[in-house]
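The complex appears here minus one protein chain, its other protein chains still in place.
Chain lettering (A and B) follows the sequence in which the chains are written, and residue indices restart at 1 in each chain.
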Amino acid sequence: MTAAAATARQPTLEVVDLRTHFFTKAGVVKAVDGVSFSIAPGEVLGLVGESGCGKSMTGFSIIGLIDPPGRIVSGAVRFKGRDLAGLAEEELRTLRGNRISMIFQDPMMTLNPVLRIDTQMIETIQAHRDCSRSVALGLARNGLVQMGISSPERRLRCYPHELSGGMRQRVAIAIAFVNEPDLVIADEPTTALDVTIQAQILHQAQQLCRTKGTAMIWITHDLAVVSSLADRVAVMYAGTLVEQGNARDLIRAPLHPYTKGLLGSVPSANRPGERLTQIPGMTPSLLDPKPGCRFRMRCARAAPECNTSPVISMPVPQREVRCWRPLSADQLV
Amino acid sequence: MSLTDSDAKIDAREPATSLAAVETPFSRFVADYFESRIATGALAVLVLIICLALLAPLLAPQNPYNLAEVDVLDSRLPPASVGMAGYTYWLGTDGAGRDLLSAILYGLRISLLVGVASCLIATVIGAVIGLTAAYAGGRVENLLMRLVDLQLSLPAILIALILIAMLGKGVDKVIIALVTVQWAYYARTVRGTALAELNKEYVEAARCLGFSHTRIVFKQILPNCLPPLIVVATIQAAHAIALEATLSFLGVGLPRTEPSLGLLISNGFEYMLSGKYWISFIPGVVLLITIMAINLVGDQLRDVLNPRLKR
Partner (left out) sequence: MTAYLLRRLMQTAVVVMVMSVIVFFGVHVIGDPVWLLVNPQMDQRDIEAAVRALGLDRPIWEQYVYFVRGALQGDLGRSFIFGEPALTVIVQRMPATLELAVAALVMAIVIGIPLGLYAGLKPQHALSKIIMAGSIVGFSLPTFWVGLMLIMVFAVMLGWLPSTGRGPTATYFGITSSAFTLEGLRYLFLPALNLALLKISLVIRLTRAGARESLQQDYIKFARAKGLTHGRIVRVHLLKNILIPVVTVLGLEFGNLIAFSVVTETIFAWPGMGKLLIGAIQTLDRPVIVAHLIIIVLLFVVINLVVDVLYTVLDPRVRVARQTA
């Protein structure tokens, strides 16, 4: 394999056994506790889980925005070969917004309400390259056009509150893509928007990734979103990854009981009149978690062996599961 | 950090753990308050000052307003000097030969009395008006709140000066002036909280149950208005004391027969340029400590009672 080919095959992001803990007065909250995955260039990974499972914290850990009392305790976050977990703040700053960018959930609060759109876009460009304001303005305008925003010149001169929610999120995404990063982390960007706008934005984001070869992590609790958008899916529960694999295969035939439960609880037009399955019980607290599989309290398949923490296995090629008793492809529960 | 560390044989379906010892909101409030050492210290100082002031006649070595006890030949002595009768003036004497320590104790008493009294009266008046405004609503509320806004947009000292000019001097006039300056803060605070409470469901439930208006107001709305009211009251008390001192200093406050700390400081003004600083300085320090203690306590109360601060 030639060196060029090797670099081309190098994953954009490799997360190895990441652990991010918060040291609070009440105890240690293990928000992210042993998460590993990798993303290839141009690939879209859907990171799925319910609220509080640690998926947003994973995103923040990657981009280095974990503030005290939290910190990355162990593990590696290799971005194109470089470990970000140990980098100094100034080095991380040069990467953020430039080679790795992030989109947040609520665009009203992420755009500064007293600054104009063009100011907020131009500063992102000028923070990472030496260029004049007019050049930056042109790039900003192009970014808006690519997101399907009409009359971009007028929008640039607007303030955030003068735009609708969907428009603001499009601006936020445009900002994320404007420096042509290698990786974009999107933290539930469409949760606060209408379903129709959601679909449009998903489509546009997908287009951008395809054309620019940008890898993306799309964090969401909504499986429907992920099924149409992602190449691969990783499912998180209580701070750990319980299953990951190819999107279509995973959704069609989940191997982890939690994934199955998650899929069963999504209302779908394909099964009208059927009862929604509920996963009984509540999410365990991430504060000083007890040893063993974290899902065993709510799992119908739990057995005494589940008191030991399960390790990752690959019962099927290209699929990883963290479970002692995974479902098999043709097994009924 | 392995998860498999203590692999005890735990039952797969564990029952939920029971709650820790039950704590009431009040005990929680007390515990939160004493978390700050500074605020605890301030509270201790404040209690001390109040005790000193209340017991002034018993504690003061000399009654500075009893002319028989004052020796004019002892005037303007620096602190810790010994007087004609062999008596040590720990804090020195003022221009008329009065023992400063005693004068300060008496002055403290008056300053606190006037400040606290005006604060309490203003609280009652302001609370009544605020509750009325919130409960009555409509034109009444509008009118009252306009009045409050007008009052609050003018500086306190100006209002006080005009009132004193109109009414004349005297302890009661000063208290009236102080009350007039303060009530609007309470009215606004109480109205705000009362409005928020009125919108809550338990009030509607009470109305459905046929509770009388008075009962709703007193047993349900008022207790919820108390926390912000207490915070505002502490801060306003400090302001009232400072304002009274300022007025007395300017010569339009308390009369000479009831000298507060402000008057003591004013008396010492003329001796300052000749280097006899202690006559103004020491009463000022006492005033400062009092106000600061009240402010610190008020600050901590506000932090502890504020639900919005991330703690």
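Keep this in mind: a residue touches a chain if its C-beta (ideal position, glycine included) is under 8 Å from a C-beta of that chain, and two chains touch if they have at least 3 such contacts.
As the structure is a prediction and not an experimental result, all values here were calculated from the model.
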Decide which residue listed in A:12, A:61 or A:98 touches the omitted chain of the complex.
-> A:98
Sort through B:217, B:238, B:254 or B:301 and give me the one touching the missing partner chain.
-> B:238
Provide the residue numbers of subunit A that touch the chain removed from this figure.
-> 63, 65, 93-98, 101-102, 104, 106, 109-115, 119, 123-124, 127-128, 159, 161-162, 172, 175
On subunit B, residues whose C-beta touches the chain left out of the figure | 150, 153-155, 157-158, 161-162, 164-166, 238, 242, 245-246, 249-252, 262, 265, 269, 272-273, 275, 277, 280-281, 284, 287-288, 291-292, 294-296, 299, 310
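The rule is simple: only the chains that are shown with their structure count from here on.
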Please work out the Cα centroid separation of subunit A and subunit B, and write it as a whole number of Å.
-> 53
